[in-house]
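Here the complex is missing one protein chain, while the rest keep their positions.
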Amino acid sequence: MENILQEIGIDNYIYLATLLFCIGIFGVLYRRNAIVMFMSIEIMLNAVNLLLVAFSTYHQDAAGQVFVFFSMAVAAAEVAVGLAILVAVFRNHNGIDIDNLKNLKG
Amino acid sequence: METNLALLLLFAPFAGFLINIFFGKKISRTLSGTLGTIAVAVSFAVTVFFFLQVSSTKVPVMVDLFQWLTLQNFSVNFSFQLDQLSLLWLMFVTGIGTLIHVYSISYMHDDENINKFFAYLNLFIFFMITLVMGSNLLIMFIGWEGVGLCSYLLIGFWYKNQDYNDAAKKAFIMNRIGDLGFLIGIFILGYLFHTVEFTGMKSMIDNKWPINESLLGVAMLCLFIGACGKSAQIPLYTWLPDAMAGPTPVSALIHAATMVTAGIFMITRLNFLFNLTPDVLEIIAIVGAITSLVAASIGLVQNDIKKVLAYSTVSQLGLMFLALGLGAYEVAVFHVITHAFFKACLFLGSGSVIHALHGEQDMRNMGGLRKVMKITFITFLISTLAISGLPPLSGFFSKDEILLTAFHHNKPLWVIGSIASIMTAFYMFRLVYLTFYKDFRGTEEQKHHLHESPSLITFPLVVLAILAFFGGAISFPGMSWLNEYLAPVIAKPAVHEHLGTTEYILMGIAVAGAFLGIGLAYNKYISKGEVPPQDSEITGVAGVLYNKYYVDEIYTAIIVKPIYAIGSFFKNVTEVAISAFIFGLGKVAVLLGNEGKTIQNGSIGFYLLFFVLGVCSIIGYIFLVK
Amino acid sequence: MDILIAIAGLGIICLVAEIFNLRKAIVPVTVAGLLGVLAFVGAKIFSKNPDILGLGFDKEPYINMIINDKFALSFSALFILLTAFLVALSPEFHKNHKAKLSDFVAIKLFLLTGAIAMISFSNLSMFFLGIEILSISLYILAASNPKDVKSNEAGMKYFLMGAFASGIILFGIALIYGATGSFNMLTINAMDREALPSWYNIGAVMLTIGLMFKIAAVPFHFWAPDVYEGSPALSTATMSTLAKVAAMASFFKLITTLNPHLPGFLTTINIIAVLSMTIGNLMALKQTNVKRMLGFSGISHAGYMLLAFQFRDLTFAQGNLFYYAFAYTLAGIAAFAVVLYVSSSKGNEEVYSFNGLGKTKPLMAAVLTCALLSMAGIPIFSGFFGKMFLFNQVLDKGRMILVVFAVINSIIAVGYYFKLILAMYSKESIENKEDNNTVPFVYSAVAVIAILINIGIGLCPELILQLMR
C-alpha cells in the first residue's frame, strides 16, 4: 500500500477524487431525471469516500476509514428518504422529471 | 400710591374690557356702553392727576413691576414710565377716548354686539396706554401689537362682510411688516446698549457710550419702518383707507387720533437716538413729505366721505413725519395733538352724517345737510377750517410751524408740504360743499328720515370742535407752552427761529394757499355746482388718482400674487418632487424585488447552477484573486 | 453526550408509546421531558463541574466527540426550548392525522439530537453526523404531506439540493482530514496554519459553502423560499427557527475553530452577508405568501448573523450571536404560531388571509405584530438588541460600511413586515363567517409565551448574555 501511494503520489488521488466529484456535479447539473441526479450525488459522495480512504492511508490513520463507514451509512439513509420522496412525487406527477417541479417560484 | 394709581390708569380699561366681554351680553346695551366709558374716564381722571403732578414736579413717575424676559445681554421688565411725553399722549388718548366712547353709546346703540364693541374699544385703550406708558421698547411693543390687534378686531367688527374682514386682515398684515422692522430695531438696540429701557439708553448716550454708528443707523431705519406701518406712511399706507370699513367711532379713535400717531410717539420717544443718525432723519422727512403729497392728491377725487378723511389723515401724518425728519419733534407732537382734535371731530361728524343717512357714505348721494344737521355742520366746518390751516384755528399753528421748519431746513420739502396743504384745503372744502351745501341728492326715503343726531353724538362733536378751535393755544409761535413742557424729554430742541419777516411772509403764503384751495373748491362745487361723476366716467389723471395710483393693484401684482405663485409652485412642484424622490427610493426597492422574482424561477437545475457558480466564484475569489 | 442520549431516548419513547396506544401522553411527556432536559442543561451551564450526573460523559473518550462548553450548552438549551415549542404545537397541527403524531414528534426529537450534535461537536465526524441527522429529518418534514403537490416539490427540492450541499461539506471534511490527518477539532485548532497544505483552506471554504447553503445565504438561498412555502407550516417553522439557527451556530463554531488563514475569507463572508441581507429583504417586499415572505426574511437574518464573524473578542461575539439567534427564533416561533392558526382557519397563508385579524383575534394579531416588530429590530423587543449588539461588535472591529448596509436593510425590512401589520389592522376581513372559531389553546399559549420570553430578554438582555461568560 505504502509503495503504491508513494509511487502514485497523494496529489493524483486528490485529482482523481476531484474529477469524480466534478463528474458528479455535472451529472446533477445536466440531468433532469431525479434518479440520475441521485446517482450523480452518489458519485460525488463516493468521490469523497475515495479521497478519505486515500488520506487515511496517507496519514496511516484509521479514523478516515471509519469516517467512510459513517458517510456510507448516512448516504444510504439519505437515499432512502430521497427515494421515498421520489415515490410520492411520482404518484402525484406521474413522472420523475424534475422540470415538473416548478410550481413554487417567484 | 403712585404705583397703584398708575396701575389703575392702566387697568381700568382692561377691567372694562373684561366686564364687557364676559358679562356684556347679560347687561343692557346702554349699561355696557356706560361701563366702557366709565372705565376710560377713570383712566382719564388719573391721567389728569399725574399730568398736573408731573407738570409741577417735573419728575417722571416710574413703575417697575416684575421681570418679563431674560436674554443673555439684557432683561426686560414690566415697567412703566409716566413722563411728560407719555402723559401728554395719555391726555388726548384717554380724553378723546372718553369722548368717543360717549359718542359710541349712541352711535352703536342698535348693534347687537355693542358689548363686544365696547370691549374692543376698552382693550384698545388699554393697549394704547401700555404703548405710551411702557418704559422700554418691549413693553411699547406689547402695546404696539395690541393696538394692531384691536384695530384688526374693530375694522372687521361687522364680520359678516368678508370685504371688511379683508380690510382688517390687510391692516394687520401691513402693520406686521412694520412690526418686523420694529423688532429688528429692538434687537439691534438691545445688542448695542444691553438694555432697551429708554432711560438706560439715554443715559448711555449722555455718557458718550461708544456706539457703532452704522449699526445704530440700521436700527433706527428699522424702527422707522415700524413707524411707517403703524402710522401709514409710504409704502405701508394702503391699509388705512381700507380700514374705514370699521365703524366710524373706530376710525375716529384709532385711525385718526391715537393709534396711527404711535409711530410719531415712538420716534419722539427715541429722539435722542434719531438725532445721532441724520441720514435716517432725512429719509423720514422725505418719506413724510412724499406721503403727504401723494395722499392729498388721492384725497382730491375720492367720493367716499370716510375715504377722503382717511387720505387726509395719511397726508397729515406725512406732515408730522416731515416735522420729525427735520428734528422738530415738538412740532410734530403739536400737530399730532391738534390733528387729534380736528380729525376726530371730522370723523365723528362724518359718522353723524352717515348715521343720519343710514349708512350712506358716498358724497355724491349727499348734499344740503347743513339745514338739517346744524350742530354737525358747524363743528364739521370748524374742524375743516382748522385742518385747512386758517388762522386762528389750531391747525394753522401746528401746520404752519411744520412748514416753517421745512422752509428753514429744506426748501423742496417746504414746497411739497405747501402743495399738500393747498390740496388739503381743496378736498376738505370739496367734502364740506358736497355734503352740506346745495340740495340733497339721496333717495326720497333717506330725505324723509334726515335728522340731527342725538345729543350723545353731538356733545363730543362740540367738545372736539372747541378744542380744534382753541387747541393752537398750547404752542403759539415764540411762546410755546408745549415746547417748554416737552423740553425734558427732547434731547435737542429744534432751533426756534424768532418770528421775523420771513416767517410772516411764509404764514401769509400758507394762508393764501389755504384760501386758494378753498376758492377752487368753491368755484367747482358751489359756483359751477358740479357733482363728481360716476365711477366709470372717471378717466385721465383723475382716474389714476381715483384709483389711488393703482398702488393696491401694484402691490397685489408684485407681492401678493408672486407669493401665491410661489406657494403654488411649492405645492405642485417642490412638494411633489421631494415626495416622489423619497417614494422613489422605496419604489426602486420594490422594483428590484419584482425583478428578482424572475430569477427565483422554481427550477432546481437553475438553482443548482447558481449554487455551482457561487462555489466557483467564491473559490475563485479567495484563491485566484489575490 | 448525556443530553443526546436523553433526547434520543425521548424520541424512542414516543415511538414506543404509539405502539402501546399511549398517544395522548406523547406530547405532554415529550414536552415535560424536554423541559427536564432543559433544566438539566441549565444546571450544566451554571455548575462548576458540568458532569452533574457523574456518568463521566465529560471525560475522555467522549471529550473527543462532544465538547460541553458554554457556547454549545447555551445553544443546546435554545434548541431544546424551541423543540419544546414545536412539539407543543404538533398535536393541534396534526389533529387530522393523529396516527402520524408520534412519528412527527419523534422526528423532531431526532432532529434536535442532530442539532445538538452539530453544535457540541468536537470531532468533524460528529459534526457530519449531526448535520446529516438534522438534514434528513428536515427532508422528511418538508415532504411530510405526501398528498400535497407543493409538499412533494418542497421535499424534492430540499432533498436534492441538500444532498448536493452535503456532498460539498463532505468533500471539505475530506480535504481537511487530508491536510491535518485528524478529525479532532482540538488537534486541528492547535496546528500551525502556515504549515498546512493549501487543501486545508480549500476544505474550509467548502465547508463554509455547505453551511452557507444550510443557513440559506445568497447565492445558495434559492431553495429556502420555495421549500418554506411548500412545506407544511409547522415544518417551515422548524426550518426557519431551529434548523437555521443550528446551522448558523455550528457554522460559527466550525469556522472560528478551523480558523483558516485566508486574506479574502472574511471579505467573502462580508460580501455574502450584505448580499443576503439585501436580496432577502428586496425579494421579500413583493411576496404575498407569508411563509415565503418569512423565508426571504430568514435569508436576510442569516445575513445579519453572518456579521458575527467580525469580532475582536470571541466570547463577546458568541454571546451576541446567541442573543441574536435567541431573539430571532423566539419571534419566529411566535409568528409561526399565529401563521399556523391563520393557515388552519383560512386554509392558506396569503397576506390577505390576515386581513382584519386585529379586529377578530386581537391577541393573535398583537403577538404577530410584536414578533414582526422584533424581527424588524424595533426596541424594546429583543430583535433590536440582537441587531444592536451585532452592530456594536462590528463597529468595534471598525467595519463601518457593513453597519451602514445593515442599517439600510433594516429600513427596507420595515416595508414588508409592516405590510402584514397593515393587513391585520387596517383591512377588513374578507369573510366573517369563521370569526367565531376560537384560537386553539396551544397556539395562543405558545405564541404568548414565546413573545413574552422575547420581550423579557429584551428587557433584561443580561439574562442571555451572561450565559456565555
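Should a chain be cited, it is by its letter among A, B and C, assigned in written order, with residues numbered from 1 in that chain.
Please note the rule applied: a contact is a pair of C-beta atoms (placed from the backbone, for glycine too) under 8 Å apart; a residue touches a chain by one contact, two chains touch by 3 or more.
The rule is simple: contacts and distances are computed from a predicted model.
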Practice problem: Mind telling me which option in "NADH-quinone oxidoreductase subunit M", "ATP-binding cassette domain-containing protein", "Sarcosine oxidase subunit beta" or "Amino acid/amide ABC transporter membrane protein 2, HAAT family" is what UniProt lists for the chain we can't see? | Solution: "NADH-quinone oxidoreductase subunit M"
Self-check item: Chains on display which the left-out chain touches in the complete complex
Solution: B, C
Quiz item: Who touches the missing chain here, C:Thr268, C:Asn281, C:Ser343 or C:Ser410?
Solution: C:Ser410
Self-check item: Which residue of B:Leu7, B:Ile21 or B:Leu450 touches the chain not shown here
Solution: B:Ile21
Quiz item: Which residue, C:Phe316, C:Tyr341, C:Phe354 or C:Tyr443, contacts the hidden chain when the whole complex is considered?
Solution: C:Phe316
Self-check item: chain C, residues in touch with the chain not shown (by the definition above)
Solution: 316, 319, 358, 362, 373, 378-380, 384, 388-389, 391-392, 395-396, 400, 403-404, 407, 410-411, 414-415, 418, 422, 425-427, 461-462, 465-466
Quiz prompt | For chain B, the residues touching the chain missing from this view | solution = 21, 66-72, 78, 116, 138, 141-142, 144-146, 149, 152, 156, 159-160, 162, 165-166, 168-169, 172-173, 176-177, 179-180, 183-184, 187-188, 190-191, 218, 563-564, 566-568, 570-571, 574-575, 578-579, 582-583, 586
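Here is the rule we go by: only the chains that are shown with their structure count from here on.
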Exercise. Tally the contacting C-beta pairs at the A-C interface and at the B-C interface, and name the larger one.
Key: A-C
Self-check item: Far-end chain from chain C, centres as C-alpha averages
Solution: B
Quiz item: What whole-number Å value describes the gap between the mean CA coordinates of chain A and chain B?
Solution: 98
Quiz item: Distance from the CA centroid of chain A to that of chain C, rounded to the nearest Å?
Solution: 27
Quiz item: What whole-number Å value describes the gap between the mean CA coordinates of chain B and chain C?
Solution: 78
Quiz item: Using the touch rule from the top of the page, what residues of chain B touch 2 or more other chains?
Solution: 597, 600, 602, 604, 608
Quiz item: Residues of chain C that touch two or more other chains: which are they?
Solution: 156-157, 160, 164, 225-226
Quiz item: Considering the complex alone, what residue numbers of chain A touch chain B?
Solution: 25, 28-29, 32, 98-99, 101-106
Exercise. Using the touch definition up top, name the residues of chain B that touch chain C in the complex.
Key: 586, 589-590, 592-594, 596-597, 600, 602, 604, 606-608, 610-611, 613-615, 618-619, 621-623, 625-626
Quiz item: Where on chain B does chain A make contact in their complex?
Solution: 597, 600-605, 608-609, 612
